[in-house]
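Note that one protein chain of the assembly has been removed; the remaining protein chains are unaltered in position.
Going in written order, the chains are labelled A and B, and every chain counts its residues from 1.
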Amino acid sequence: MQLLAQVTSDAATGGGAEVILFWVFASIALGSGIAMVTMRNIVHAALMLVLNLLCIAGLYLGLQSSFLSIVQVIVYAGAIVVLFLFVIMLLGVSRDDLLGTKNTTRTVGAVLVGVLLAGGLLAVLGADSLTDASACGSLAVEGDGTELSCIGLDEQIAGESDSVTLVGERLFTRWTYAFELSALLLVVATLGALVLGRRKDPAISDEDVVDHEAERALAEITASRAAATAAVVAEGTPLDEMLGDDSTPVEDHHHDGYGHGDHTGHDHSLLPDPGQSADSPTDEDS
Amino acid sequence: MPIGYYFVIAALMFCTGLTGVLLRRNAIVLFMCVELMLNSVNLTFAAAARQWGGADGQVFVFFVIVVAAAEVVVGLALIVNMFFRRGTLDVDAPQLLRG
Partner (left out) sequence: MSTILLAAQAAESVHLNEVLVAESGVLALAWLIPLLPLLGFALVLLLRSTLKETAAYVAIAMSTASFLLSVGVFLALRAEPGAYLVDVFDWIDVGGFTVSLDFLIDQLTATLLLVVTGVGTLVHVYSLGYMYGDERYERFFAYLNLFLFSMLMLVLGSNLLGLFLGWELVGLSSYLLIGFWFEDMHNAVAAKKAFITNRIGDVSFMVAMFYAFQKFGTLDFVGENGILERAHTVLSSDQAFILGILLLGGAVAKSAQIPLYVWLPDAMAGPTPVSALIHAATMVTAGVYLTVRMAPVLVESLDLMVLISWIGAGTALMAALIALRQDDYKKILAYSTVSQLGYMFIGVGTGGFSEGIFHLFTHAFFKGLLFLAAGSVMHAFANRTDIWRMGGVRKVMPITFATSAIAWLAISGVFPFAGFFSKDQILTTAYEHGFTGVWAVGLATAMITAFYMSRWFFLIFLGEPRWTEGETVVDPHGHGETTLHPHESESTMTFPLIVLAVMSAGAGLLNFTHHGLFYTWLEPVTALSQREYFEHGPLTEPALIALSLVAAGLGILGAFFAYVRRDVSAGRGAEVISGLPAELLERKFFVDELYETIFVRFGGVVADGAAWFDRTVIDGIVNGAGASARGVGSVARRAQTGVTRSYVGSMIVGAVVVLAILLAQVV
C-alpha cells in the first residue's frame, strides 16, 4: 500500500515513476493480450487474461484512478476470470482444437482487419498526441480558439481529498439512477443465468409422484405432527426439539408432490388442530 | 506522461481483442477476447477522464465493469447451455440464421 500511495502521488505529479509504470504495465498488457489470443490452451489463455487485467489495473494507478484499479482487481481478475475458469473446468475443455483452422483466408483476413483498424485508430489519434506532455494541451481548444476549462483531475481530487471520494460522490449524486439501474441489471442477469443454466432434463412430474398410499401416510404423519406440536405448545418445549430428523424429508416430499389441496394448511401451520389431534393420539414423530 | 500513449495502448489492445474475436472459434476464448476489448475501452475512458479532469469518466468505467459482469454471467450460462445441447463450443457450428 505504501508503494501504491507513492506511485499514485508520483503519477499525480507526472514524474518519472509514472513513465516507468506505464511502459512496464503497457508492454505486459499488450503481450499478454496477444498471448491470450494465440494460445491453444484455454486455461493458459484465461491466465493471460488475468495478467492483462492486472496490468490494466496498474495503468489505472498511473491515471490517478486508484478506485478503478482496485475494482478492476477484485471484480475482473477476481470474479469474472474465475467464472471463466469455472466454466472451462465444468465443461472439461482445456484444449482448444478449433484454433488450427484450415481456413487460412479467414485467419489472414482476421489479422488484416485487426491491423487495418489499429492503423486507422492510430491515424485518428495522430502523432501529436504522443508529444503533448500536458494533460491540458492543444486538444483542449474550441473551434473559436478559446481554451476549454481544463482543470485536470489533480485539482478535482484535491477538492475532494482523494479519488475514491470523488468517484463515490459522483456515483451517488449525479449518477444515482444509473447506479440503481445497474443494480437492477445485476439482478436480472442473475435470474437470467439461473434460467439459462438450469438443466433441461425431464423433471419428475407431480403425477408420477402421487400415489394414494403415500398420500395416506402423509396425512397420518401430518396429523401426528400436529398432535405433537399441540403437546409441545402445551408443555412449553421448544419446537425444534420436537421435530425429529425424519420429519424434514417428509415435509420436502410433501411440498414437492402434494403442495396442493387441504393438506397445505396443516403442513405449514404450527398451530395444532384439535380435531386431528383427538383422532390420532399416537405420536410417531417423537 | 502524455495521455496519447494510453490511447495508443488501448487502441492496440482493442485491435488485439478484435483479431481474437475474428480468429478464434472457441466460444469461451471468443468471450475472453470481448472482455479484452471492453477493458481497452475502459482504459480509454480512464485516460480521457484524466485528460479532461472529470471523475465522470471513472464512473463510466465503473458502470462498464458492472455491465460486463452481468454480461459474463449471462454469456457463460449461454455457452454452457450451448455446450450441453450441441456438444461443442464451436461458434460456427450453429447456423440456424443461415439465409
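Here, a contact is a pair of C-beta atoms (placed from the backbone, for glycine too) under 8 Å apart; a residue touches a chain by one contact, two chains touch by 3 or more.
The structure presented is a predicted model; accordingly, all values stated were derived computationally and were not measured.
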*If you put the missing chain back into the full complex, which of the shown chains would it touch?*
A, B
*For the chain that's not shown, point to the residue among A:M89, A:V124 or A:A217 touching it.*
A:V124
*Touch residues of chain B, complete complex, unshown partner*: 18, 21-22, 25, 30, 91-92, 94-99
*So that we can see where the missing chain sits, which residues of chain A does it touch?*
109-110, 113, 116-117, 120-121, 123-124
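We take it that only the chains that are shown with their structure count from here on.
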*Within the complex, which stretch of chain A touches chain B?*
11, 14, 18-19, 22, 26, 29-30, 33-34, 36-37, 42, 45-46, 49, 52-53, 56, 59-60, 62-65, 67-68, 71-72, 75-76, 79-80, 83-84, 87-88, 90-91, 93, 96, 98-99, 101, 106-107, 109-111, 113-115, 117-118, 121-122, 125, 128-133, 135-136, 139-140, 150-156, 163, 166-167, 169-171, 174-175, 178, 182, 185-186, 188-190, 192-193, 196-197, 199
*Which residues of chain B touch chain A in the complex?*
1-9, 11-20, 22-26, 28-29, 31-33, 35-36, 39, 42-43, 46-47, 49-56, 58-59, 61-63, 65-74, 76-81, 83-84, 89-90
